[in-house]
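My questions all concern the structure below.
A single protein chain has been removed from this complex, and every other one stays in its place.
Presenting chain A:
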Amino acid sequence: MSSAPPWEPQAILEALKADVSQLNPDGPVLARSIVGRHTLVTSFLLSTFYALSRIIFQVSIMGEDGYFQPQMRKVPTGELMQPSRKTNGYGVQAEDTRICVVMVGLPARGKSLIAQKVVRYLGWLSIPAKTFNVGQYRRSNTPTPTAEFFDTSNAEGERLRRAAAEAAVDDMIRWFAAGSGTIAILDATNSTKDRRRWIQERCDAEGIETLYVESKCDDGDLIMSNILEVKTTSPDYKGQDPEKAAQDFRNRIKNYEKVYETIDEDESDMTYVKLINVGKQVIINRIQDYLQSRVVYYLMNLHLKSRSIWLSRHGESNFNLSGQIGGDADISDRGEAYARRLPELVKQSAGDRQLTVWTSTLKRTIQTARFLEYEKLEWKALDELDSGVCDGLTYAEIAEQYPEDFKQRDDDKYNYRYLGGESYRDVVIRLEPIIMELERSENILIVTHQAILRCIYAYFMNVPQERSPWMEVPLHTLIKLTPKAYSTIEERLKADIPAVSTFREKGSLAKHQ
């Protein structure tokens, strides 16, 4: 081993050499096709991804081809071993990170949809995020522009659009400077390299990281359906004939297409993710920190297929009857009736669609779901909020035994953590993988508990944290959520089987109101 200090690149390289040479040393293998850290990657992958079914990893080496592609950009020497960080150097922590997510793409490529979903997701996780839509800044000057306005040879249009972009970026920088923001999303076409470079320079000067998200789509049908569904309802076309609006919009896109430059090798120094044809291919370049990777991971899990999510609480349990919280009680007779009625209710709402049923690991949800003839999965993460020492008590008993706690919980229910238990905030953290999984999946029916259901519902319906813990979610009711481009449609089906109300208003002790 060399005596170089351990942080020197040579020393790291030395260590790598020593370690890499221990590997099973045959022909081209992923781990050895590249230096060092991917030995870690591979070993990590192998030792972690067990839980998947019959998939063959096909490991190939392609390190050699550098010899016949010498024109490609090279990694500067010395950069390989150190994380390259532009603004978030050592000593700066995740929560100090400020990221500007710059949307890139022609109109009708789902940019605003992505922006809006990312903001909602981050907001749900208590990460302050905000969209800056350049179109809205432009609209204040030109409320209903025609396609000519977007012709790049139209100098006045060009000037106004540039001014709108500047106003949006200025506002964004002010928002960051005010100190409360973590992620800003700059929602515009940002279709030229010049524009993107300009944004990069503005952000660099302010110490804001940039992450470009390009949505590229050449599937005509996809674009058309987006135009008809979303854009013709845009404020730009208020009160106009939808057919005409669509035509004008197509012309507007043509004007953008003239100048559109996709992100390419010239911009390989930038951090970007390129989503091609809604995730058919994804290219991820130079991701720098954890938060960025979280956003990218979320983006990769989004899809536009239409689907619904059904939510139900478990059938009335014996603890519901006695007004106790927590526990792992069986369902009551009426709960059993709901369980028997549920398949019919689901059929009524979902028709012949194939669903997957998710339950918690507690008896009452498993019992409630047991007559449903679909594939079922149990998730520990869907277990009810852990009420710690109060588990098994009634609200009246809690108020008596832990009066301070009872009051504190009413004051800030979202953040109040039961002694030895959890808060709503804790629940949201543990539900995050569930949300990711839900985004990735299609039709899912979740049978779970009141607090959990409130949190999942809050994500889809964008309910603020002050309100979500107080939402009323009655027993024996099936909720159907259908995510649409800009909102989520909700339907409720009552099973018409009586049950106690477990809803408790602020300050109340009521067992059954």
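Following the convention adopted for this analysis, a residue touches a chain if its C-beta (ideal position, glycine included) is under 8 Å from a C-beta of that chain, and two chains touch if they have at least 3 such contacts; residues count from 1.
Here is the rule we use: contacts and distances are computed from a predicted model.
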item: Chain excluded from display, named as in UniProt, from "Ribosomal RNA-processing protein 42", "Coatomer subunit gamma", "Putative tRNA (cytidine(32)/guanosine(34)-2'-O)-methyltransferase" or "6-phosphofructo-2-kinase domain-containing protein"; value: "6-phosphofructo-2-kinase domain-containing protein"
item: Full-complex contact with the absent chain, from A:259, A:366, A:493 or A:509; value: A:366
item: Given A:206, A:391 or A:410, the one touching the chain that is not displayed; value: A:391
item: Which of A:429, A:471, A:493 or A:509 contacts the chain that the document leaves out; value: A:429
item: Which residue of A:169, A:223, A:253 or A:296 touches the chain not shown here; value: A:296
